[in-house]
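Every protein chain but one is kept in place in this view of the complex.
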Amino acid sequence: MNRRQKELFYFFLFRVCALTVAGFLVILVGYILINGIGAINWAFLTEYPRKNNTAGGIFPAILGTLYLMALVTLIAVPLGVFTAVYVTEYQRDSWWKSLLRIVIHNLAGVPSIVYGLLGLGLFVFALGMGFGLVASALTLSLLVLPLIITASREALHAVPQSLREASFALGATKWQTVRHHVLPYAMPGVLTGIILSVSRAAGETAPILLTGVVYTMVGPPRLDAFMALPYHLFTIATQTANAPQQVQYGTALVLLIMVVGINLGAIIMRNRYREKYKW
Amino acid sequence: MTSRIVFQQEMEELNEEVTQMANLAREAIVDAVECIVERDCSRRPEVERLDREIYRLEQVIEKRCLDVIALHTPVASDLRTVSTCLKIITDLNRIGRYASDIVEVYDHLDSFSDFRNDVNISYMGELVVAMVADATRSFTDRDAELARELFERDDEVDRLYEVNFRTVLTYMMEDPRRITVGTNWILVSRYLERIADHSCNIGERVVYMVTAERMDPKDRKHKNGHLPKATEAQPPQGGYATHDLEDK
Partner (left out) sequence: MTTKISIKDLNVRFDNNHALKNVSIDIPEKEITAIIGPSGCGKSTFIRCINRMNDIIPNCRVEGKVIVDGKDLYDRDMDVVEVRRRIGMVFQKPNPFPKSIHENVAFAPRLHGMEDGVDEKGRAKHRKISKGELDSLVEWSIRRAALWDEVQDRMKKSAYELSGGQQQRLCIARALAVKPEIVLFDEPCSALDPIATAKIEDLLVDLKKDYTVVIVTHNMQQAARVADRTAYFYLGELIEFGDTEQMFEKPAQKLTEQYITGRMG
């Protein structure tokens, strides 16, 4: 085979791989879309489930997921971002820094069920919070903390040192520099990290399984009992007799749209910020 | 650093050309004095040729100096060297011109032999030739001491000029027929005295080139037998040197 033929061959090969991957994605989304779109209507989205989750709507699950996302944001974001700020801007000892980096990376690799168990043992029992929204939100926060910290650190590292020097040279303190210059500049990256983390948290089942999610409710989510979309999908697909297939796919579709929607939002916001700060 | 190699070459060529010009000037004055003293002007066309060559060299060297300044921005010792070259080529050109003027006078000099005995042209000529030679050497050797010594010798030449002037004046007053010849002798004396002055100028510039000190013109004529001296730069104290601000 001569050079040109080889070139064509590899090009073809890579293209096939890419198309395969894209194909799977299309099939996944398409399959869910086709099978689930029929179930989507206003009633489905706003009513409470009836008849053992086989009829009615998934309103409490949607609301529960939203509540969780809000709580996780409130807990994990300040914790994560400020940790990242401390490590990047304030910490001088590089030995300590490397250790922290290793710890955080490893935490990101811990399986979510293990987080669930940790949540159960620590929040539910040891700290006595009991099952419910708070324990679940805390557990999920622990799960996404490494992601937020890493994304924020990357974004902060990307801020050019000349910017900080300019600010210092004018007599600004470290905090003033971080607040007025470094964080705003790093904001796109930090925000992207936050949004991706939160959307990840929205889709996790195992941690909430062990810390407070319930099978069904007839009222809105409470502190000690709530529903969530991922768990709901799991139960109606495997544990509920006679759950109509369309309802299952509908639930999956709603979850998918939520997560994809949030990610798309992150991409759009990132692009807009990039335009604003281009050199 | 390629530009500095070119610069070094330029400086070397500049030095060579100025040395060459100085040698030509010295040759010219040697021949001119010989012509007058020995009454043998066979080398006259040679002197004239030398004069033209000296003039041409002045133009060439001036251009080279300006090119170096524009393109290489010399500083410190290099700058002093270039500015010295720029100035002494004027003096050297004048020396060549005076040499040529001296041989021109030859035709008007007649046979009043008693003139020749009293008028110290040959001694004066010797002194002046030596001064030109030493001025040249002080430049090529960068010898500031030698340059400074020129000033005392210039005083001697000035004295000789005064003596010649009065002697010839007396002769002319005695006999009006001698006026033409006499005037021409005075002219020759004058030319020699001017050449000595130009040699001193060269010496002054060489002192500046080597020591960066400018000699006070008033110090050029020595008083009470002291040789005029420029002040030396202060030696560095304590690891680095400071210069005090002069009144601005």
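Lettered A and B in written order, each chain numbered from 1.
Criterion: contacts are C-beta pairs under 8 Å (C-beta built on N, C-alpha and C of every residue); 3 or more make two chains touch, one makes a residue touch a chain.
Computed from a prediction, not measured in an experiment: that's the story for all the values here.
Taking every chain of the complex into account, the chain not shown here touches A, B. Note that of A:L74, A:L163, A:L223 or A:V260, the residue touching the chain absent from this view is A:L163.
If you put the hidden chain back, the residue from A:T20, A:S98 or A:Q176 that touches it is A:Q176.
For subunit A, the residues touching the chain absent from view are 92, 94, 160, 162-173, 176, 180-181, 185, 276-279. Touching the omitted chain from subunit B are residues 1, 3-4, 7, 73-80, 211-212, 233-234, 236, 239-246.
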